[in-house]
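Shown here: the complex without one of its protein chains, the others still in place.
So, chain A:
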Amino acid sequence: MELEVEGLRMVVMQCHILVYYNYYQRDTKGVVLNNYLNHLITTTTNMTKLMEWLTGAILFLGPWTAIVTTTIHNEFTVMHYQEILLLPFLLVAVFAVVSIAIIAFRVYSFNDCHQEAKELQEQILQAKADLAKRGIKLD
């Protein structure tokens, strides 16, 4: 039995590796993982992004509503009712804070290409001089 599970795991892994190398090996490093997961999700479900989000929301909020309305209840849900009740709001808050932090950092670390701008200015002068020699007058 254990061997069978192990075998199945190997097959699944092999498939993933196959997809990975055939489809995304040629991609840039930074986006490989994103693409790979993306590829798995979009090719297996063929949903629009909106549908993916709705599906995710239903999968999460369905059980949550059942617990909050005590349709489902057991020792665990009764003991942690407060925490479960607040969970979605907490997740949204954490996501918002993390997002703002990421954006702030990216704004802060956005490269300012002063050198590039200077080089371009110089090349504009060169181009104008050269073009003038070839009979194109620029103002």
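Throughout what follows, contacts are C-beta pairs under 8 Å (C-beta built on N, C-alpha and C of every residue); 3 or more make two chains touch, one makes a residue touch a chain; residues count from 1.
In this text, contacts and distances are computed from a predicted model.
With the options "DNA-directed RNA polymerases I and III subunit RPAC1", "Dolichol-phosphate mannosyltransferase subunit 1", "Anaphase-promoting complex subunit 2" or "Rab GDP dissociation inhibitor" in hand, the undepicted chain maps to the protein name "Dolichol-phosphate mannosyltransferase subunit 1" (source: UniProt).
If you put the missing chain back, the residues of chain A touching it would be 23-24, 26-28, 30-31, 34-35, 38, 48-50, 99, 102-103, 106-107, 110-114, 116-117, 120-121, 123-124, 127-128, 130-131, 134-136, 138-139.
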